[in-house]
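Removed: one protein chain of the complex. Kept in place: all other protein chains.
Right after this comes chain A.
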Amino acid sequence: MASIDIANIQKSYGPHPVLHDVDLKIRDGEFVVLVGPSGCGKSTLLRMIAGLESVTAGEIRIAGRRVNELAPKDRDIAMVFQSYALYPHMSVARNMSYSLRLRKTPKERIATVVAGAAAKLGLDPLLERRPRALSGGQRQRVAMGRAIVRQPKAFLFDEPLSNLDARLREQMRAEIKKLHKDLGATSIYVTHDQIEAMTLADRIVAMNAGVVQQVGSPLDLYDRPANLFVAGFIGSPGMNFFEGTYHAGDRPLFETAGNIGIPLDSSAPLANNARATLGIRPEHIVLAGHGPETLLATVDLVEPTGFGIILHLSLGRSGFKAFTNDRSFLTVSGTIPVHFPAHSLHFFDGEGNRV
């Protein structure tokens, strides 16, 4: 196990910069999840740590040792590929033991370790099969098994579950979490999946266009997103945004671009008449009230999800969503009262940064 220090890493493919000044310290035993939209450079960063891509500028240290120039085989890390990348001409057992055989590990030790990993992953009955004769979920397990048979300094996962169906993904997610608890290995995990990120991570690294937007615990990112990008990216359905102007005073007010005044319970940390964006999560909108801070919203659409109900509402020209577990909203129409509680509001300045 080891720490991984990523110091001001940059990556360009020819003239195209892909990663800008990524700076990240990953502690020994930590589980870090990289999230971000497609093409933002998550895989590239992971592959640079693995040694599969060169480093344009900056430094990567594993366990304190600079590895920029080290070949993948000398970095002692394990990686689970999105495609699994199992060796098709080898049985499951030989797939798992390949790294050990390359290291000339004694036969008895290989047998014990492979048996241990197989037991942990429920692969016992499959050890003699070829990958072609396995289901997607079983292949995924073999890929995991191949990673855990040796004790690498760190585990890298590049969207390991994205080829599985939802049910299996849920199950494997729990198993990965359990594995991490057992092994306590430093892990970096790339995913598109919100829930995977929230449930697995000690810390989440949110990236956009090759720039790290925010690093923090899952709840940090959920409760205090550093900017509009993170606010919109974390959470499902996504946060509602209203652009407009803040009016300070005894009765502070946020005036949306469509000239709807949203009364605020308390003043916001913004200058009077400042242009800003107000954000609120659908699940934090209160669908009731009668005081002066209550607004009347038009119901455009009702989407039952089983778990709850997503209401598509609008205030003037601005549409937004609200989420509730109250089934009585299944049949609403016309207008309903809504209230935006002060402690659930997020304000972002003209640059999109949290204030």
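Methods note: contacts are C-beta pairs under 8 Å (C-beta built on N, C-alpha and C of every residue); 3 or more make two chains touch, one makes a residue touch a chain; residues count from 1.
By definition in this document, contacts and distances are computed from a predicted model.
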item: Chain not displayed: protein name in its UniProt record ("ABC transporter permease", "Sarcosine oxidase subunit delta", "NADH-quinone oxidoreductase" or "Succinate dehydrogenase / fumarate reductase membrane anchor subunit"); value: "ABC transporter permease"
item: Hidden-chain contact residue, picked from the options A:Lys11, A:Arg146 or A:His180; value: A:Arg146
item: Of A:Met1, A:Leu52, A:Ala111 or A:Leu127, the residue in touch with the unshown chain; value: A:Leu52
item: Options A:Leu24, A:Ile77, A:Ala117 or A:Ile148, residue touching the unrepresented chain; value: A:Ile77
item: Residue ranges of chain A at the interface with the undisplayed chain; value: 50-52, 71-73, 77-79, 81, 83-89, 98-99, 102-103, 130-134, 136, 139, 146, 163
